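A protein chain is absent from this complex, but the other protein chains hold their places.
Showing chain A:
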Amino acid sequence: MKEYLKIERDQEWRDQLRKKIKNKERTTQERVSMTSLDPMERIKYQDREVNLGLNMEQAQREASRCMDCVNPTCIEGCPVSINIPKFIKNIERGEVLEAAKTLKETSALPAVCGRVCPQEKQCEAQCFYTLKLKKEPVAIGYLERFAADFEQQSGAVSVPETAPKKQVKVAAIGSGPASLSFAGDMIKLGYDVTVFEALHEVGGVLKYGIPEFRLPNHVVDVELESLAKMGVKFERNFIVGRTASFDDLKAEGYQAFFVASGAGLPRFMNIPGENYNGILSSNEYLTRVNLMNAAKEEFDTPVLKGQNVAVIGGGNTAMDSVRTAKRLGAERAMIIYRRSREEMPARVEEVLHAEEEGIEFLNLNNPVEYFADENGRVSKMRVQRMELGEPDASGRRRPVVVEGSEYDIPVDVVVVAIGVSPNPLVPSELPELKVSRWGTIEVDPETMQSSKPELFAGGDIVRGGATVILAMGDGRKAAAGMHKYLSQKNETAAN
């Protein structure tokens, strides 16, 4: 890895580029700011992307801030070790398609990650600017999105070459980011890959969860089409373990499986009144709007449009839900979070965008009970104030109840976004499979192989609710692990 980075960095063109501008000059430039739609305008649309992307000039100027460090610490912050200076320097010299190619060396979905990675905690947190200069980091995420979008819009999306077909069938279960990156790598290796998806649409959380104002569907569709062109087959409306069992699929010739069934099981708080009408999980709320198009009149699926909507939680899911509520016309759209803003797990940019859109933040508040009208529809919630105590195991300060601080808030829709548990469908069909106390599938962290040798797993079903980029990283590791396993197995069989 170190070697490779050095060889790349020593290339003539990079050397020249470094010499062109003095570092002093590079570091005195301001970080680019992303142009976005006006908040009061954008809340009228569920499907207009908030961030508009950089233009060529902005991108090249921002790229010139990067010093092409000898020791690019930024790479250590990226879970899939994208060669960050290489792609950024390609933008600086105007070779944007080369930049996109660099991204694709390690990441299957750069247009997605550039939009949804928590950069401020990953690559950008480890940038020299952040670590040593105490300045704003190079906008790695914006640049990544720029290069990926440029490629998509150029129509020159390269379909990677694939090895000769092996006639070895493998299956990926679920169609979220983990499966998509797995499928991409396996098809390149020449395997016959089928992706099975339980829902009627492919993409996992990228389609049913993350709203279009943050990740437009067409961005995901381009990647799906490119996989299909390479020969990946997609079977929708197919629940592995139910529609057909693992044994059925083995009998049909599938030699190995990659389980990436996600963390789809929503958690509730189990407090009084939580089953009243109008109280739903963020998964239900977002699925109705994103997958079923419930906000559009010509579609049959309904969604509850509230005037006073409370969303419980402080993660990305909570931000997506509360901003969706605003777009559906809520007068008051509130976040109810039991810790303070500092501890919020959501991406910083989403919190900022939410604030711009007029979302109210009731931090250090926690619901304790719901009340309903005579039809069983929620009408108010009782919350209790919290304060921060000592740090807990996660290092975050623990919320402690302020005694006697209860008060009521009128609400007509409540969205519970306090996290998800691993999807139990696959483990419940395979009682011999080793799972943890939390229901996640246990795997070897290097090969992603489970206790059943022909079964590999990755993404949220292994990690619990995590991130897109980690899921993708798992997909790549599993592809490598499965390739090794199948090569050995089929070799032994041939001898």
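As a convention for this text, contacts are C-beta pairs under 8 Å (C-beta built on N, C-alpha and C of every residue); 3 or more make two chains touch, one makes a residue touch a chain; residues count from 1.
The working rule: contacts and distances are computed from a predicted model.
Q: Which protein name, taken from UniProt, belongs to the chain you can't see among "Hydrogenase formation protein HypD", "Ferredoxin--NADP+ reductase", "ABC transporter permease" or "Aspartyl/glutamyl-tRNA(Asn/Gln) amidotransferase subunit C"?
A: Per the UniProt record, the undisplayed chain of the complex is "Ferredoxin--NADP+ reductase".
Q: Pick from A:65, A:288 or A:380: which residue touches the chain that isn't shown?
A: Missing-chain contact among the listed residues: A:288.
Q: Out of A:379, A:423 or A:440, which is the one that touches the chain we can't see?
A: Here the residue in touch with the unshown chain is A:423.
Q: Which of A:8, A:274, A:343 or A:369 sits in contact with the chain that's absent?
A: A:274
Q: Taking the entire complex into account, which one of A:23, A:71 or A:301 touches the absent chain?
A: A:301
Q: Contact with the hidden chain only, please: which chain A residues?
A: 198-200, 236-239, 242-245, 248, 264-266, 268, 270, 274-278, 280-281, 283-284, 287-288, 292-293, 297-304, 375-377, 423-425
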